[in-house]
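One chain of protein is taken out of this complex; the other chains stay put.
== chain A ==
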Amino acid sequence: MSTLTEVANGIGVSVRRPDGIPKVKGEFAYSSDMWADGMLWGATLRSPHPRARVLGIEIAAALAVPGVHAVLTHADVPGRKTYGLEHHDQPVLAFDEVRYQGEPVAVVAADHPETARYAASKIEVAYEELEPLVDPEYALSDESPRLHPGGNLLRHVYIEHGPEPGEADVVVSGEYEVGMQDQAFLGPESGLAIPAEDGGVDLFIATQWLHVDRDQVAACLDLPIDKVRFTLAGVGGAFGGREDVSMQAHACLLALHTGRPVKMVYGREESFFGHVHRHPARMRYEHAATRDGKLAWIRARILLDGGAYASSSGAVVSNAASFALGPYEVPSARIDSYVVYTDNPPCGAMRGFGAVQTCFAHEAQMDKLAAALELDPVELRRRNAMTTGTSMPTGAPINCPAPVEELLRSVAERPLPEGDSGVPGGIANVTRGEGVVRGVGYAIGFKNVGFSEGFDDYSTARVRISEVRGEPLVEVHTAACEVGQGLVTVMAQIARTELNVENVLVLPADTQVGSAGSSSASRQTHMTGGAVQAACVAVREEWERLGAIGAGIEATREYHHRPTAALDARGQGDAHVTFAFAAHRAVVDVDVELGLVRVVEIATAQDVGKALNPLAVEGQIEGGIAQGLGLALMEEIQVVDGLVRNASFTDYLIPTILDMPPVELDVLELGDPDSPYGLRGIGEPPTISSTPAVVAAVRAATGRELRRVPLKPDDMIGLCGS
């Protein structure tokens, strides 16, 4: 070994991320910044209608535009005409019908992006407009038209937990709604496809999972997978919105057709049509408890609007069911969770993945129950707190630390903030304190880490050590996507610690190494971190055996989490790998006459197992809270009759720095028994219970029920009889 002293910048240290300063200075190369000699620009023609038959597509006028090199339709897709994460139900380019506003119908390659867009506008598509099916409840009924051959019900998950609900001392019920949130990543969908001499194609792409993109695109291109090579380009945020294919197949088709590199970059407006969103939800809950505040049973009915195509709806609806009750000891529950097809924008993965919607409902219910029992809301939660060994509604016991009571205590015992950091409305000068009422609210949530229900979402890492000018150099090669979460930094930290070598190079992520699985489900540090650790251990053992690095030592290892099982017809099964928990306390000032909110402070406590990079942990938690605050107060894609009304950052509002309060943070490191270093995924929990905590605080300030997020001023002041 090279040295006996502990290596610098290993795990547990707040190593600075290599992309941080370049991003702040505007020097980071995002996928939209790529350039190739002789490249063409792609543009997409999209359906203006939420539902219509495509009667014909006339491309001659577009092809005649000078500078245009290709105009492609479904007829030019050589392989499978559809793609999808769970079902291949989404056309690469529309062929018979369009099922949502913005569905791609044709693509153009031209020598200038303006020319490509202009030519796209010259394509004549004959549509027969149909009445869009936009109400998910109606979609579920027998009377509605079938949007897909299998009907409109995408998936129903039924969970039967414990004995049949019976009489109870106290029962509270409520109906709740969650609007359509967008991931609102700042780097729009973009990529560069380069045709290769072997008849294949190389795509440089901002995505969350290179291999699953590649497999879908290869099938559509009718090429063997070794001729379709994907490399990760600079990703400007993801949050689930890059799990589905957007322009990947389009750019490759155009590049193969023209024999030229083709770059595609969505504009901001187009981006709102280019990816899936968070499922809007309608939820009906009944909570029953004994007089002394112990939960007796819960009934929940959850209806998610899946939109036009399946995406990952099947997994989202299952997650909504699994986490419908919250992190509580519940003796009995009956849960029906549905997701349906409509002609609304397709919905799929977004940070929190089904648990966000139900957490908003179950936490509102817990507050309601506490009020009915005249109990403090934190006390009610503590009396029912789940612990290690508590049975999930899906049957299996919680197998990891479940510090529900500890997290609640942490946020509840923290001193309340004094004073304020400004009034609601900020510099807009709407109040000097008139109408301002302070409120405090609590919420706690939990979620699975990694993919569930029997899915083996392994990761692969290749680690090589060599000597460069007499110094050891470690190279780490994976296909894991750095989407801004700091994975590149953490992989290098792991390699330093395992090999006691400071000089570590993380190679670009590509499909020349085995799959790393998705940068989602709070799983990537756990899974790819585990693979890097395992490959490093293998290299170290070989190095120790040989006693020298020699010409170099290389090892490739896969990391698999423990196997899980599918849910049976009663929703029972050991479906989840492990779980992550967080609690939030929100303090808000509400102008109760104007319905404007300023969040004064968020206190949070989260068990991260082991903080490999404490600063990155803090960043993830604060960013997740911002996204949860956004859902509580402002973020919604407004869809009317299937048409998106606010596809811009002018009217799709996300929190600014002036909307974000100081975050008081308590990071617990309780150690997972079954993960590398005991770490636990951290990306999603901050987003899950921050939303209901903010809403609970606004309820406390306004005294109103507030059953829908994002909150609207009208609801907060009671203009609509909320």
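Quick note on the criterion: contacts are C-beta pairs under 8 Å (C-beta built on N, C-alpha and C of every residue); 3 or more make two chains touch, one makes a residue touch a chain; residues count from 1.
We take it that contacts and distances are computed from a predicted model.
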- Query: What protein name does the UniProt record of the undisplayed chain give, "Septum site-determining protein MinD", "Phosphate-specific transport system accessory protein PhoU", "FAD binding domain-containing protein" or "Homoserine O-acetyltransferase"?
  - Reply: "FAD binding domain-containing protein"
- Looking at A:25, A:432, A:469 or A:545, which makes contact with the chain not pictured? A:432
- Message: Can you say which of A:372, A:653 or A:667 touches the chain missing from this structure?
- Response: A:653
- Note on the structure: Given A:369, A:596, A:631 or A:700, the residue that touches the chain left out of view is A:596
- Note on the structure: Contact residues on chain A toward the hidden chain run 117, 267, 269, 422, 424-432, 434-435, 593-596, 598, 633-634, 638, 645-646, 650-651, 653, 655-659, 712-714, 717, 719
